[in-house]
Each structure stands twice: as structure tokens, then as C-alpha cells.
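For this depiction, one protein chain was excluded, whereas all remaining protein chains were kept in their positions.
Labels A, B, C, D and E are assigned to the chains in the order they are written; within every chain, residues are numbered from 1.
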Amino acid sequence: MFKHDKALLHEVKVDGPNIMYASMMQEQLGGPHGELKAAMQYLSQSLRIKDPEIKDLFLDIASEELSHMEMVATTVNLLNGHVLDAKDATVGTIQAHVSTGLTPGLTSASGQYWTAAYIEETGDLAADILSNIAAEQRAKVVYQYLYRQITDKGVRETIDFLLNREEAHNTMFREAFNRLQDTGSLKDWGITKDSKLYFNLSTPGDQFFNANNPQPPSFNSPNTTGTKM
Amino acid sequence: MFKHDKALLHEVKVDGPNIMYASMMQEQLGGPHGELKAAMQYLSQSLRIKDPEIKDLFLDIASEELSHMEMVATTVNLLNGHVLDAKDATVGTIQAHVSTGLTPGLTSASGQYWTAAYIEETGDLAADILSNIAAEQRAKVVYQYLYRQITDKGVRETIDFLLNREEAHNTMFREAFNRLQDTGSLKDWGITKDSKLYFNLSTPGDQFFNANNPQPPSFNSPNTTGTKM
Amino acid sequence: MFKHDKALLHEVKVDGPNIMYASMMQEQLGGPHGELKAAMQYLSQSLRIKDPEIKDLFLDIASEELSHMEMVATTVNLLNGHVLDAKDATVGTIQAHVSTGLTPGLTSASGQYWTAAYIEETGDLAADILSNIAAEQRAKVVYQYLYRQITDKGVRETIDFLLNREEAHNTMFREAFNRLQDTGSLKDWGITKDSKLYFNLSTPGDQFFNANNPQPPSFNSPNTTGTKM
Amino acid sequence: MFKHDKALLHEVKVDGPNIMYASMMQEQLGGPHGELKAAMQYLSQSLRIKDPEIKDLFLDIASEELSHMEMVATTVNLLNGHVLDAKDATVGTIQAHVSTGLTPGLTSASGQYWTAAYIEETGDLAADILSNIAAEQRAKVVYQYLYRQITDKGVRETIDFLLNREEAHNTMFREAFNRLQDTGSLKDWGITKDSKLYFNLSTPGDQFFNANNPQPPSFNSPNTTGTKM
Amino acid sequence: MFKHDKALLHEVKVDGPNIMYASMMQEQLGGPHGELKAAMQYLSQSLRIKDPEIKDLFLDIASEELSHMEMVATTVNLLNGHVLDAKDATVGTIQAHVSTGLTPGLTSASGQYWTAAYIEETGDLAADILSNIAAEQRAKVVYQYLYRQITDKGVRETIDFLLNREEAHNTMFREAFNRLQDTGSLKDWGITKDSKLYFNLSTPGDQFFNANNPQPPSFNSPNTTGTKM
Partner (left out) sequence: MFKHDKALLHEVKVDGPNIMYASMMQEQLGGPHGELKAAMQYLSQSLRIKDPEIKDLFLDIASEELSHMEMVATTVNLLNGHVLDAKDATVGTIQAHVSTGLTPGLTSASGQYWTAAYIEETGDLAADILSNIAAEQRAKVVYQYLYRQITDKGVRETIDFLLNREEAHNTMFREAFNRLQDTGSLKDWGITKDSKLYFNLSTPGDQFFNANNPQPPSFNSPNTTGTKM
């Protein structure tokens, strides 16, 4: 069951309306690496997780991403301002001016509708957590790009908060991953000769990597010095 | 420049036509974790890579994934057989019988058209390689699912080959990742308090993970005992 | 902010796994009239609502629809069972067997990815509430279709609950609509002659309706005899 | 059978070419609340309607919406002018300059291809008419937004005509709806306790609406004083 | 302006309901080579055609394709029958049973929503007519596939009619094409050495074709012996 608290997870504000910034922030509302994608991905994946602690982690983060989505949507809403003016809406926000009355839609910076094709889900916990670690890293990168191009102080504070939260999620997903040793798709890794081959198909360009000693992925543990709360 | 050799990267065969198996194998031709997606993702990402050895790795694997795609497409083509019979085409292959004359299309097992929305690309090497490691893991999982449900020996040999190749790619992408230390999105990790918080938003369910000591991702090195070829 | 309670809004159960029923119930998880659509539509619309009571109504119902989505997803998950068997997955669930490891995806009964193109949003309160009333009616109809074709008692109980909830939402949205008289898009209705014309463009077939006395929509008030709680 | 008359339903003209206005008007050609959507929705729904008078109404309006679509397309075509100049095509019309030779495409203001996912269709007459009433209201809202932002007199006259026609359709659909009492999805409304509950899931925020006395939707009759023509 | 005549262009009938045949016929209702695609393509292209005779041809055929679409939709509607039974709806029609109440939707045989991405439009008359000739040929092929797999006599008569009409359109589009000599994209063909090269990129496999004497496309005139009506 989901409950909604009208307080935002973290207060947002903007220096003032700015259509271009609104377009840019749309990327993290309805884009491929945005908050809706993250929320729906973790929620979907959680349905079949058996380990109760990892399941709880997925649901904690899914709920937080929904709350992030609300923060980003509220930010876009503020940036959209109160004046219909499509002629200055040069990119993904033109529909805000001709179609949604300045209310944010679930679209990316280029105006594309959010699609569940963005979601990565396999039912294999190792694959799903690796997908989530990668997703958090991508989300961080997008927030870095946005931070560099947006000078509005209020928006920057929100981006800074969200970017750091993606790092936290990334860290915790890795912690969860390292519990999975030798289960699911991590089992039976590299047992045939085919898993050790290198096909040098792009030339010129020698072979600079190898898979001589294939082992399943595992992360260096970032939290060994940390204390379980 | 791409050149085509009419020999397949690895020979494929099937015991006989099987519409259901054809549908299932479509998933790795035109599905979200399939070979076309992998090829296009690595090729796109490679365009802006500066490190020549990593760029070469991406292009070697992209070319191999294109060659995998050709193997999977050839397999589907054989499984489609020579008889138009939509009434037995219970899932993703009905269009093979009413529209493409048994030629495989770029669709998933449920018949959905391939979309570039499947591609993960950020221009940040750390994020891109993490995306690729996750993508290879997902591809392995799908091949495992297919292997368990397909009893055709020829198809199984092809799946076995492809599955092991995804492991090899995974291993080599991790090797590449570990070269990136402290660059791009791996820099400045966990420097504000927000990156150390835990929001316990799903209850009941305590906090079983933490981010007290956040550090960027790095993999245990699987190849330390290996020899550079 | 969204918080998650691991208790479902209303308990779900199934008599047993049933792949076909799973496919059918997917329609209300990721289909055009399903619960994700409803949740995202009301949440998006709520962002710019000024009347605090109507805004609260939208957020109450959005949260409930998210909770419904969780109920439907949990039901599909149970119906998917524990056996990968694509050959019996004749419709929208084949990807559950080859790609998501039996975890429900955000797709419709025919396997199509959920898209934000399903969402109706205009920023005009009258248009948005009319859209919501229609959406609730469609959701009821789909649940009626599902109820007639599914004999699993557990699933039927869930459908019955959800169907009745859509009726409740419909009733309350109408109550909210009737507060809007003569505001937004309801203003200035039928003031030119063009709003009173009838173009009889399909023949044979006379004109059986007219717009001689055009007035904006308003509902008969269903709750006049009810008591505000 | 459809027949085409080269005369437009209502003459259109523009003061002069204007790329931005062209982009904006695209919204009602190929956008989610546009004329193609309306035409295809009513035409699709009409196929299974048994009441001949209501079926005739749907087909009259479907034909008119096709004719509206032609008016909007002709308007966009005029606004596109005769000069390829992508650098001034700041939004949804860039493809007109690089791909369609200034011919309008079936896309929205942000350039997205029209999709049948926009269509609402249930086979239940009550739900379908409610969907249509909401669709007409949304179309009116979009035309209002366009009218406020477009100063071209010719375009404004066209918008004014189309906006008033949506009102007429809305009025007539409501008239049709009120004939349906107690049929289809309007039957058996509110007969379990679940249809009377209120879940107060967003807080703070009390309960301001109720469903104590649930009854199916019905509209106040706007045409009682009108005369059947 | 479009007008609708309730008589079909050509009467349709079916021997009896058949869910599988309904799925298959959907391909020509909402699929990539179907009637809606043809109608919308020719209508869109016609907007900027200057030659009044060719423009008239495009609009005649566009109107006919709309009328074909109505024939196909009516056929699917009859084939859908009157019984909701998703468990026998093994492919593209499951949504007819759970969502549209047996009314045909604008989807393909695999249930995918129609998309304007199917439309080919360039604003260049030579390219557009070549696209149309190819489209008519594809439509014929699909009807041939359907004819071979459907034994219902009524449906076969309809297919036979439609297939022959695509041939007629194809013939007339070629006649129109041959009027275009040396205009638009047909001008300045093969004037640089690059237009005469052959890159032999797939090996083994020699070069069996050449472009030594490049000339723009023109068709052998099929109608020289015919009489203008």
C-alpha cells in the first residue's frame, strides 16, 4: 500500500520560471534515466524477491524514487511558470504550452512519452541489482550534466540532493549484490572455453583485454569500515 | 566501415522447425536484452571514447554482437520453417505468417518492434561500462531461460555458445571498468551528508543496509591471475 | 512524499497459478485503462490544482490507484506460478517466461509496454475531471470483462473490490466536477452559432440529436441525500 | 464508404507562413487530443453500436472530425510556407524541413508520431460516450490554449470554428448518454460497501468528498428546451 | 471534406466467427501494410501536390483505402463474434476480449498499436509515388498470405476484392509516376562518379550488379494499349 504525505521528501524551490530549465529537468521526470523509471523498475523487480532484507531495500528505494519524482515534477511545475508562451518553449516543453496548461507531463527533455521499455527486469537478483547500480550511475551522470548547465540556485540545491541520493542507492545496491555470491546467474561462470575467447573483429586494434580467468562480478566492499545502523 | 563475411561467427543449426521456439528466440533478436540492442549500444557509446584500447574493446564487442544477431536471426529463420500457418503461431511470430513471409522481423518474443529506447548511453565511460556489464548479465539470464525451455539440440548449442560469450564480454567490461578509477562520474563520491542517509520508507521493515562509508563502484579483479595476451 | 506499507490495501489471493489469467490481469497492470495509468494520471494532474480539497481528492485517489496497481501486480505474480513454460504462455505473458523470470512487467494483456501516451492531462480542471470520470468508467468495464471470464475465486474477489472502488472514485470525481460551475473550459459555452450546428455527414441516417441549446456539462448530483462525513 | 469533397468543411486561411504556429497547430493534427484521434476513436467505437440513432451520431461526428483534420492539416500546410529552413523550426516541425518537404506529418507539436494508444474504446456505450465527452472537452481546452497564443487572424477564425464544433459534439454526446439509463456499465452501481468507502491516503488533508450514496453518472439535460430538428 | 455512406464500398460477410482469423485480418486494419496506413499516407502526401490530376488520384485512392479500412474493420468485427473468451484469443485479439468488448482496435495481428511511423512521406512526388507503389505491392503480398491461410469463403471474397484493388492502385500510381520525368528527385541522377561505384562488402560473393550507367527510375508503361476513360 502506498501513502502520500503532502510534505516533499526534501523541499524544492526555484529562483524563477525558466522554460529551458523546465525542459531540461523533464529528462529526470520522464526520461530514460529519470525518477519514474527508477521507481517503477525497483517496484516491479521487488515482487519476486525472496530475501526479506533485500526486498525491503528495493521497496525503500522505490518509494524514495517516487518521492524524488514528485520533487522533480514540482520543480518543473515551478519552472514552467504561469504564462502560456509556446514560442519560447523551444524543446520538450512545447506541449506544456499547447496541451497540458503548464502542468508537467511524463515526458523526457525532447518531449517523448515515458515508456516501460526503459525498465530492466529479469527476475534474476544478480542481473537486477547490476541493472540498478548502472541505473543509479546513469542518473548521477544526468544530474551532473544538469547541474553544470543550470544556474538557478534553487534547482541546483535540488539536483545536488538528488545526485547524492543516487550515490547512496548505488552504494547500498552494491552492498546487497555482494551478498549474492554464487547464486542465480552468478553460478557456473566461465566453465566452457567459449567464455575465455576474444574475437578481434575491429581492426586495426590489437587485443588489450582478455577473459582468461573468467569469474562472475563482485564489487570491492565499500562498507567494511562502516557500521550497520 | 563494416564488412560482412557470409560465414557465421559460429555455425547454427536446428533439429527442425518449431514456431514456438522461433517466438522465444525472437526475444534475443529484437527484444530489450537482445543482440541488436547490445550491438547498437556499444557502437553508439564508442563514438566518443578517447582511450584507444577501451574504444577498440567496444568496437570488437559491438561487431561480435552484430554477428550474434545474425546467428540468432538465422536460427529463427530456420525455426520458422517453410509453412505459413498463423493458427499455430501463438505469440510473437504471427506476423511472420501474415506479414513477413516467415522472415524474422526485429521484434521481441511478444512481437514488439525493437526501439532505441532500449539503449543506455550517457557519454560517461564509468556509467556506460556499468550499463554494459548489467546488459551482459541480463542477456545471460535470458539465454538461461531459453536454454531451460528449448529442447532442440541445435538451438541449445547456439544458446550455450552465446551465453558463454556474454560472460566473456562481462568479464572484459569489468576489466576495463577497473581502469577508470577516480575519473568521470566516479569522482567526488559521497562527499555530502545526503549520500550517507537511509530513508526507511517501506514499513514494516527495518534498515538492513547503509551508506555510511560511500565509495564509488569498483570490481574485484577477476583477471589478476590471467596473462595479457 | 510516498511511503510504502507492506500490507496490501486489500488482501489478494488466487486459487492457483494460471498463465492465461495472468495475461488477462496484465491488462489492468500495464494496459491503457489500468491502475498505473490511473495513478500517474491523477498524480500528474494534481500538480497544478489550486483548490486544496480537490487537490487532496486527486492525491488520495492517486495513492489508492498505486496501491491497486500493487494488488494487481501481486495477483499476476501469483498467477504466473513458479514454472517457466513459454509454450503455454499464449499471449501477453510470453516475456514473463523468457525475459522477466515470471515477474510481472508493466505491459498490457497483449504484451505492449505501458506508455505515458495513455495519460490525459490538460491543466484544465473541468477537462481533467471529465477525463477521470471516463477513465474510471472504462476501468470498471475492463474489470467486468475480466470478472466474466475468470473463474478463480480469489481473483474474482480482488476484481470485485477493485471494480467497486472505481465506482466510488467515479462518484467522487462527479461530486468534485459539480463544484466547478462556470470556471475554466466550462465558461462561455455555446455562444456562437457554430456550436449549435449539426453536420449530417453519414447517410442514410437523419439527424436524431441537436445542440440547439448548448450548455456546459454538469452531472445530476448523486450525493444530495448523502451526508458529508 | 467514405467520399471526399475537395471543398473543405469550412474554409481556412492564414495571414502568412509561421513555423512556430505550424508547430503549435500540429498538436491538433497528430497530437493526443487532436482531430485524427477523435475521428479514429468514434469510427472504431461505432462498429458495434446497436442503437441506429446513436450509431448515426457517432458516424456523423467521425466524418466531421476527419474533415476537421483536413482543415487543420491544410492550415499547417499554409503555415509551413515554401522555404526549407530547419534552423527556425525550433520544435515539432523540424522534420517538415529535413524530411517531409514542408508537408505536414501526423505528429504532435513536439514531433511525436500519432499512435493508436491515444484511442479510448471499450465496447461499452456508456464508457465510450463518457470518453468522448471528455475528449471533446480536452480538444476545446487545447484550442483555447492555441487561440490565446496565436495572433494570426485566419488561424484564429479556424480555431474559433473548431472549438465551437467540439462544444456542439460534447452537447450531443451528453444527450446520447442520457438515453442509456441503467444499461451496460451503468447497471448495478454501488451495490457493495466497497463502493462507498473513502481511503484517506494523502495527508495532511481530511476527507472532503464522499460516496455514501453512489449512483451511476447522468448529465443534467441541456436540451430540454431545444426542439428536435 | 469527408462524407460517409453507410453502404460499404463492397459488401463483406463471413461464414462464422473465428478468433484466429480475426487476429490475422487485424494485420490489414492496423498493421504496417494495412488500409489505415495507406489511407493516411496518401491523404498526407496529397496536401502539397500541385498537379491537379495527380492530386485527384491520390485523394480518390485515399478515400478508397479509408473505405477498405471500414471493410476490414467490419470483417474483423464479424469474426470476433459475440462471446468474450480470451482463453481462445491466442494472439493479437486478446484485448478485444478483455478491453474493447470485441470491437476491433487499430492494432496489428500481434496487437501493436498503429503508429504514424508507418507512413512514408517526403514532399517529393517521385519518392512518394515510388513509396506508394511499393506499399501497394506489400499490401497485395499480405492479402495473398491471408488468402492462403483463411478458408472462410466470405472473408476470402473480401480479400480477393481488396487484393485486386491494390493491383489497380499500383498500376495507376505507375502511370502517374511516368509523367514525372526529370522532375524533383529524378533530376541530376548519376552525375558524379560515386553513383557508379560498387562496394563489394559481403564476401565471398562477387559483384553481380553494376551502376555503370545510372538513370533515374521509370516504369515500362502498362497502359499504352488502354483507353483513357
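Here is the rule we use: contacts are C-beta pairs under 8 Å (C-beta built on N, C-alpha and C of every residue); 3 or more make two chains touch, one makes a residue touch a chain.
Since we're looking at a predicted model, the values are computed, not measured.
Peer 1: Would you mind spotting which of B:18, B:93, B:107 or B:195 touches the chain that isn't drawn?
Peer 2: Once the missing chain is taken into account, the touching residue is B:107.
Peer 1: Could you tell me which of A:14, A:57, A:116 or A:146 touches the chain that is not displayed?
Peer 2: A:146
Peer 1: Using the document's definition of touch, tell me which of D:3, D:33 or D:174 contacts the absent chain.
Peer 2: Considering the complete complex, D:3 is the one touching the chain left out.
Peer 1: Tell me which residue among E:75, E:149 or E:170 touches the hidden chain in the full complex.
Peer 2: E:170
Peer 1: Spell out the interface residues on chain D facing the chain that's missing from view.
Peer 2: Within chain D, the residues that touch the unshown chain are 1-6, 84-87, 89-92, 94-95, 97-99, 101, 107, 110-113.
Peer 1: Across the whole complex, list the residues on chain E that are touched by the chain not included here.
Peer 2: Here the touching residues of chain E are 9, 32-33, 52-57, 59-60, 62-64, 67, 115, 117-118, 120, 122-124, 126-127, 130-131, 133-134, 137-138, 140-142, 144, 160-161, 164-165, 167-168, 170-172, 174-176, 184-185, 189-190, 192, 194-202, 205-220, 222-229.
Peer 1: For review purposes, identify every residue of chain A that touches the missing chain, sorted by number.
Peer 2: Per the touch rule, chain A residues meeting the hidden chain are 20, 23-24, 27, 31-33, 90-92, 108-112, 141-142, 145-146, 148-149, 201-205.
Methods note: only the chains that are shown with their structure count from here on.
Peer 1: Pick out whichever of the two, C-E or A-B, is joined by more C-beta pairs in contact.
Peer 2: Between the two chain pairs, A-B has more contacting C-beta pairs.
Peer 1: Which pair in B-C, A-B or D-E has the same interface as B-E, with over half of the contact pairs matching by residue number?
Peer 2: The B-E interface is reproduced by B-C.
Peer 1: Determine the centre-to-centre distance between chain A and chain C, using the mean Cα coordinates as centres, and give it in whole Å.
Peer 2: So the centre of chain A lies 27 Å away from the centre of chain C.
Peer 1: Can you work out the whole-Å distance between the CA centroids of chain A and chain D?
Peer 2: It comes to 35 Å between the two C-alpha centres.
Peer 1: From the C-alpha centre of chain C to that of chain D, how far is it in Å?
Peer 2: 19
Peer 1: Which positions in chain A are in touch with at least two other chains?
Peer 2: Residue numbers touching two or more other chains: 1-6, 9, 59-60, 62-63, 67, 99, 101, 107, 113, 115, 117, 122-124.
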